[in-house]
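One protein chain omitted, others in place.
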Amino acid sequence: MSAEISAPAAPLTMAKAINAALSDAMAEDDKVVVFGEDVGALGGVFRVTDGLTAKFGEERCFDTPLAEASIMGTAIGMAVYGFKPVVEMQFDAFAYPAFEQIFSHLAKMRNRTRGAVPVPVVVRIPYGGGIGGVEHHSDSSESYFAHTPGLHVVTPATVEDAYSMLREAIDSPDPVIFFEPKRLYWSKANVALPARTGPIGTAAVRRPGTQATLVCYGQTVPICMAAAEQAAKEGIELEVLDLRSLVPLDDAAIERSVAKTGRAIVVHESVGFGGFGAELAARIAERCFYQLEAPVTRVAGLDVPFPPPKYEHWYLPDADRVLDAVDRALSAG
Amino acid sequence: MSAEISAPAAPLTMAKAINAALSDAMAEDDKVVVFGEDVGALGGVFRVTDGLTAKFGEERCFDTPLAEASIMGTAIGMAVYGFKPVVEMQFDAFAYPAFEQIFSHLAKMRNRTRGAVPVPVVVRIPYGGGIGGVEHHSDSSESYFAHTPGLHVVTPATVEDAYSMLREAIDSPDPVIFFEPKRLYWSKANVALPARTGPIGTAAVRRPGTQATLVCYGQTVPICMAAAEQAAKEGIELEVLDLRSLVPLDDAAIERSVAKTGRAIVVHESVGFGGFGAELAARIAERCFYQLEAPVTRVAGLDVPFPPPKYEHWYLPDADRVLDAVDRALSAG
Amino acid sequence: MTLLDLSARDREGATAIAVRPAWDSEPLRYLDEHGAPVEGGARPRPESLAPAALLRGYRALRFARAFDTEATNLVMQGRLAVYPSCRGQEACEVAAVHALTEQDWLLPTYRDSAALVLRGIPAVDALTLLRGTWHCGYDPKQWRTMPQCTPLATQGPHAVGLGLAAKLAGDDSVALCFFGDGSTSEGDFHEACNSAAVYQAPVVFLVQNNQYAISVPLHKQTRATSLADKAVGYGMPGVRVDGNDLIALTAVLGEAVDRARAGGGPTLIEAVTYRLQAHTNADDAARYRQSAEVEYWRHRDPIDRLARYLTAIGALDATVEAEIDEECEQYCERMRAQFAEEPTYHPDEMFEHVYAEPTTQLLAQREMVRAEYGSGEGEGAAQ
Partner (left out) sequence: MTLLDLSARDREGATAIAVRPAWDSEPLRYLDEHGAPVEGGARPRPESLAPAALLRGYRALRFARAFDTEATNLVMQGRLAVYPSCRGQEACEVAAVHALTEQDWLLPTYRDSAALVLRGIPAVDALTLLRGTWHCGYDPKQWRTMPQCTPLATQGPHAVGLGLAAKLAGDDSVALCFFGDGSTSEGDFHEACNSAAVYQAPVVFLVQNNQYAISVPLHKQTRATSLADKAVGYGMPGVRVDGNDLIALTAVLGEAVDRARAGGGPTLIEAVTYRLQAHTNADDAARYRQSAEVEYWRHRDPIDRLARYLTAIGALDATVEAEIDEECEQYCERMRAQFAEEPTYHPDEMFEHVYAEPTTQLLAQREMVRAEYGSGEGEGAAQ
């Protein structure tokens, strides 16, 4: 059955690619179980788990009571037993009740048991804004998780990666926080499934360039591509580096690119202050100190609570802000 | 009564200074209430709230049921009503169950109500290692909070600051996460109370120097002082900048110092990757780009779960690691 | 093995096992679904049965329905970002608001916009969150009504704090906190109920059991036959009441509020009702429930039920209905007019009230956005 989903006639949306990845993983390994709030009959509020219960039964894809800490803890217990749970946190901000389970158990179990108890849980978190969501529906919480040793933190930006990286995440022996860029759920591409791209931990150059590197991931990749496009019209060649994986981080790819361009702009949607972009900017500034011709600048979410729908266009990084930063970088030094 | 505590005969420990700050604040304003786990009869596991119930009664200082989210949410409700709750999270890792209340409510209430509902809650969190605590008793979680707009995040490093900054925090109209450096609870100084040092948001130069700036806060301040002492013996003059406040951050003080020294080493105990030191290093590298003679380096906790007591001396930054970083910085460029 | 087996085995004395008292299985009612009084049901205060009092309740029900219907139209016209309807649950909204004085605190969820306007908050302000123009459009302190809460059950501890604060301040105000059935599975619900009982805080926990948490039916949230059973474990009174019976709700809520005000501590109330609409306009209820079920509940509509009773006792006739229609229509017309014009926004708003005083970092960011805004980039970004 999964085959039918796996060879799409029409172009595929990212949401459907994720659905296909879940379906194919469940078909291949009956230890893979999917659960969370509304993932069953409804197929999830974004329809990402659509049809899985019908296809695999209530025992493989089921609705849980409304309790995120318990969803996470149940996943940990099931993983200890030998299952490979893939749980859904319905929205970014609704993963917060599960933080203690994630920080104190999911991230540490392997280490505290000297490797005796790996917990290969995949935590799917739709994240970010741009969909006109009311408060608590548009947070970007990757920085909290990336700062927590023991977790892998990844986010796809393309339809192909969405499928491939989720398969990799499910295959991973480590817990993986899988951030799904909400705004890109309905982005489309013609991809033949099952597709496999690079392994977790490797970044991808989405557009080669020579004058500056745009370092981005998830929601901001299309924005950086658009910026690079515009810049090209003015004869400025920007390199767009899609990190794909925040933890592990592909330092080599970042250094390779910045060594070439001598300039870096870090772009993400999460709050800038103390955000993951700070780690990126700090690393680049330290490791590429002698190659940098301009300060590494950051284009990120503003240091305010995510604003209401009518305001979010002012909050979200866009191509114009990226290009302003590029101008500053190019005119510097 | 508070006066008696307020004019110590003998040198004062940081724990007693915090106790005095609570006592004095409660004596001055009966809207100040203290609650949490074991803060009553026991006086807290670190005895920081010792005697407050006896002095002010169960209605002003009380033990709560064992439920951190509810402690935090209750504090929010009481603050909305008009009280000034000062709550204790017994240990760093035990604040995790309260994250949702802190991130989704405490941090955002003022903004989402357009200023109509400020929530002047002070959250006291004993943090960090070095006391031989078993797992979950030595985390440094400041990076999570500093990345969350709406919160002030501060931590004292001296006995005097412990008193003064807590008084400032209680006076503040904004929610303040008050990190108490566990390892320094028993550090002593001769201070006459009530003492007032600089306001929240200002850093302090603990030792002037010319060759490099050690940027630190809380637990790592004494370590940087020790490192500077050792360096001085070899004729190297290091400046020690105690941030005191992570949010708001005293950019001016940092820039002033680095402009002078041309070199910066950021030192904190929390996990290095994606930690607050990344924000500091990124800012310094961006804003002092042309003054920097060497890459900004970070000396921080290792990117592993906080290790067991017998291992923590290898995990914790110490003077030797700071001096290694200083050597690298001085030999660079 | 079911609870019943257990209680049976218990009577044999196998072990002492706490089971829910069987007599609590039927929700408390005053009127049956046809609007006829039932035997041995709720015991309303006599004055609450006075035609004038009942008519006031009925007007409020009709008003809530009209407001909810208009809001539903507005969201379909794209005037609201999202709207979670309370259609079918109006009796809970009305009974809760009418049970409180102006000094009491109300803690609503996203589902309870009707309660906001019933409290007197202007519709534009009440719907600010769902319109997407700001997070909260009214002054929670002026209206003694907290912002609508979205993170489920997190408002529970706030109610405890408000109640405990009132108790410590020696003020006799009460906090009434709304929950949905699904949110009773959250840890915060438990922590709030348990703490409120320990503090004997003046709080009323009102669970609107509308049978679903988005798509998840009640039997996947609890194994117990009543959500009110949780009260037993908290050592507080728990009541299961027909949530579509305004008279029964008024009796139960009145008693709970009186008890709280008198220092008797919290009460947990489960109001058994039904969400007639989808979870929100964005939801597709056909995926998880049968229209037959919806039909069943349409026949238990809280408004029809009270109307039948009022008509039977001669307190309601076509003229009064016409008056009410008129009132509602006027209100909705004003709403339509108010929502027709888009307010203007300025990006500065985002930076205000993050802190009492903006940090230097925020001022710098505000400058950046102002510059873009001035240069039109701000709007540009909107495309």
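Going by the order they are written in, the chains are A, B and C; count residues from 1 in each one.
Operating definition for what follows: contacts are C-beta pairs under 8 Å (C-beta built on N, C-alpha and C of every residue); 3 or more make two chains touch, one makes a residue touch a chain.
Just so it is clear, the model here is predicted, and its values are computed rather than measured.
J.: Counting contacts across the entire complex, name the shown chains the missing chain touches.
T.: Result: the unshown chain touches A, B, C.
J.: For the chain that's not shown, point to the residue among C:Ala228, C:Val257 or C:Cys328 touching it.
T.: Considering the complete complex, C:Ala228 is the one touching the chain left out.
J.: Which listed residue (A:Lys16, A:Arg110 or A:Arg167) would be found touching the missing chain in the intact complex?
T.: A:Arg110
J.: Among C:Asp125, C:Glu191 or C:Asp283, which one is in touch with the chain left out?
T.: Only one listed residue reaches the unshown chain, and that is C:Glu191.
J.: Where does subunit A touch the missing chain, residue by residue?
T.: Its contact residues with the unshown chain are 33, 59, 64-65, 67, 69-70, 72-83, 85, 97, 100-101, 104-105, 108-118, 149-150, 152, 172-174, 201, 247-249, 251-252.
J.: In terms of residues, what is the contact footprint of the unshown chain on subunit B?
T.: Where subunit B meets the chain not shown: residues 37-38, 40-43, 45, 63-70, 93-94, 96-97, 132-137, 273, 302-305, 307-311, 313-316, 318, 320-321.
J.: Since one chain has been left out of the picture, which residues of subunit C touch it in the full complex?
T.: 1, 3, 6, 13-21, 23-24, 26, 28, 40, 42-43, 185-191, 194-195, 197-198, 200, 219-240, 251-252, 255, 259, 262, 264-265
We adopt the following convention: only the chains that are shown with their structure count from here on.
J.: Can you identify the chain nearest the overall CA centroid, using each chain's own CA centroid?
T.: When every chain is reduced to its C-alpha mean, the one closest to the whole-protein mean is A.
J.: Can you compute the centre-to-centre distance for subunit A and subunit B, using the mean CA position of each chain? Integer Å is fine.
T.: 32
J.: On a C-alpha centroid basis, what's the spacing between subunit B and subunit C, in Å?
T.: Inter-chain centre distance comes to 40 Å.
J.: Which residues belonging to subunit B are in contact with no fewer than two other chains?
T.: 69, 97, 100, 104, 108, 111-112, 149-150, 247, in rising order.
J.: Using the touch rule from the top of the page, what residues of subunit C touch 2 or more other chains?
T.: In subunit C, residues 134-135, 151, 187-188, 349, 354, 359, 361 touch at least two other chains, as defined above.
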